[in-house]
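In this view, the complex is presented without one of its protein chains, the others remaining in place.
So, chain A:
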Amino acid sequence: MSNVLKKISWSSRDHNAHAGERSPLLPARPQGSPEAVEDDPEVTSQDDKIQNVHPPSSPKEIPHTENLLSLKYESLDYDNCENQLFLEEERKIGPRGFRVVEISRWFICLLIGILTALIACIIDIIIEKFADLKYLVLKDKIDAFTLNGGLSVSLVIWATMNAGIVMLGSILVAFVEPVAAGSGVPQIKCYLNGVKIPHVVRLKTLLVKVLGVIFSVSGGLAVGKEGPMIHSGAVIAAGVSQGRSTTLKRDFKIFEHFRRDTEKRDFVAAGAAAGVSAAFGAPVGGVLFSLEEGASFWNQYLTWRIFFASVISTFTLNFVLSGYHSQFGQLANPGLINFGRFEDKNEAYTWFEIPLFLIIGAIGGISGALFNSINYWLTMFRIRYIHRPLLQVLEAMLVAVVTATISFLMIYFSDDCQPLGEDNVVEYPLQLFCKDGEYNSMATTFFNTPEKSVRSLFHDPPGSYNPTTVGLFCLSYFLLACWTYGLSVSSGIFIPSLLLGAAWGRLIGILLSNISNANWADPGKYALIGAAAQLGGVVRMTLSLTVIIMEATGNVSYGLPIMLVLMTAKWVGDFFIEGLYDIHIKLQSVPFLDWEPPATSHSHIASSDVMSHPVVCFQRIEKVGHVVDLLSDATCNHNGFPVVDEQDGGGSDHFGKLRGIILRSQIIVLLKHKAFIERGKYGMLGYRLTLKDFRDAYPRFPPIQSIHVSQEERECTMDLTPFMNPAPYSIPQDASLNRIFRLFRALGLRHLVVCNSENHVGLPACHCCFLSLALPPPAGLCRNASRFPHKDHRCCFSHSPFWTFFDLCSLCSLTAYTFLPSLIYDLPLFSALPVLFFQVVGLVTRKDLARYRWSEHGLEELLLAQA
């Protein structure tokens, strides 16, 4: 008997774990009555094995809503596990070794920058070639059919071509790697926030993403390649920094030090920054993007390293593309999208235009909110009804067909002809019903890749577009872009938003110049402001977006208007609905922690309300059979287990004195290596487990089902003391939600042990507690202090009734300050043993916390659902 609950929550393992399931190796406790739930025929084979474990009577099923948390998401282990192995290794490496590690961090950042840029180049060049081919063929066809009749045939050809190309991309995404759908920015945002999305940084995802974006952009969908670039950068970073590929089963035996979540997340931040920088030619914007999205826990030194990766990325892209455009060494293409230079005198703004910009910002906010709410309903519908891959592919193809049809109709019925001249170079001029030597100006926007349309909207001289043309284009493109985002194709939202905003911005510019008849109202300038407003209204990024647009424009003096516009757009938009990325994060039921805790969380929610109560704890010396049973029990889907001292008959309230915490993955490794005490005694365990064994298993730890434990072995015992984290963060049960939230955000925690305060606290600990809080001991005095840098935090929050006692004795302790620390920190007990002797009453995880979200109704409790 097995359970899929576990399997899904054990996210790093995919569907090929069936062998272990069919022949269950371990007996698990029979629980509940089997409920075959066939909500999804694709996964029935797995689902019908599910036992609905929880309330045996009521298998509660609800339609998908946004107020759910899925069990398939895990938290990152950003907090370092300072167990004995770790300390041993640190001692062994020594200061010189850490210098090497630091240098290799820089080297990895260099690699990340270069590889990200190369991927960007490949995408760019292939799309350009592909689009070139497609549009030339189409142009020939349309020209021929215009002369000889039968334009409807060319429409069909266009639609078929688009549908075919999009089909390829969509099949890849829907059948091979669904997580590669969309822009990938929400996923990366989650990852930087500390949530591990399954499969998000895999090599397969990268391949699917790259191919998918090539197909979807050249298939003529209203998508961009910039968002996927960010995701690609992140995947590259996660891959390069590990020095191996689990997918290809190649281990290069390098960078082994970085095989843990802390390091990996930092590199992923660098990769995302490099991706932004390659996409927009905005290295500073890239750094700020990573900072804005992942700033909850951030090392200052990381900023500089990430900036290095960003600059390398944009430089490499520039260099390679200059070679491709046969101007080798002329560094003129800093990013995939280039807004071109705004240097004309008319394009400078004057002071009285600033109110106009604010109005444009507000329009952007409203339009973005409309965009988001339409997309929200559409996505909800898609999740509920279009969840089969085949249907998803079909939907993507239909969108491609309709996109082609609408483009064709717009071109067909447009009478806007512009002379073909030297100054406005049109790449694929389509004559259609225009006179010879003229071209259809609607075709320049539709009959082109979106990036080039954006640039032509920014820079075409005034008078190139007819207001009606632009207005119609806006309307149709708004609907198309809104419809397209969320399909199962790789698609960025940046470029469609920019294009849309540029179109209506230009429209405003044209109208203004018609009204005022002055030359300050340059349509190109208003196109830029409109683009910024629309993008800000959709994605609601603030600082990083300002800098990205500023850098892509290459004009610092636009900083003020762009900032004002983005600010207005965000405020106005937030009044109606959240940003697009947040909507999608919510709809995917990710336990995401916002920037701020819920506003009224101080007073009336204590940690005992938040925590999950029946905690599964282990003794320090635990029987293997017990461990295995607990791990394979379906009800116990936890990933962290407090290690406690003997259960002193505390009943249901508490579970023993806290000694440390151990992760599921660590236990799995222990079981796999059969690190049992008895085996050690008989000399069968040939070597001691080291940190390397844990790193080798990272990041795809096998599920418990695949580990075979014989009947004799079940009787063995294992000692968890050297492997557990002896100094877990803990918090008293009276602490407020606000406080817990800030701890989670600031430290990137995965588990927080909630203790009650009934027991007395060991004296050494409380002295340390007080001292490190009041005055951090000088480094010279306490030699070992650097070994546990987090101690102050833990102690800070372990306030108890004895706090008052500390306060009383603080005065006398202050005098003893000078000699006490050396005494305290050198206590051998202190480094080896847990210092907290609180009793465990509960455990807070990220999901528990994410259930409290701020909404207009006040605090709202989210429900926990299985994906």
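Following the convention adopted for this analysis, a residue touches a chain if its C-beta (ideal position, glycine included) is under 8 Å from a C-beta of that chain, and two chains touch if they have at least 3 such contacts; residues count from 1.
Just so we're on the same page, contacts and distances are computed from a predicted model.
Q: Given the options "GNB1L protein", "S-adenosylmethionine decarboxylase proenzyme", "Osteoclastogenesis associated transmembrane protein 1" or "Chaperonin Cpn60/TCP-1 family", which would UniProt use as the protein name of the unshown chain?
A: The chain we cannot see is, by its UniProt record, "Osteoclastogenesis associated transmembrane protein 1".
Q: Of the residues listed, A:356, A:370 or A:409, which one is in contact with the missing chain?
A: A:409
Q: Touching the absent chain in the whole complex: find that residue among A:122, A:356, A:370 or A:386.
A: Of the listed residues, the one touching the omitted chain is A:386.
Q: Among A:110, A:151 or A:616, which one is in touch with the chain left out?
A: A:151
Q: Considering the entire assembly, which residues of chain A contact the chain that has been omitted?
A: Interface with the chain not displayed, on the chain A side: 37, 39-40, 52, 54-55, 57-64, 68, 71, 146-152, 155-156, 159, 381, 383-388, 391, 394-395, 398-399, 401-402, 405-406, 408-409, 412, 420, 422, 432-433, 435-437, 600, 603-606, 608-614, 841-842, 848, 858-859, 861, 863-867.
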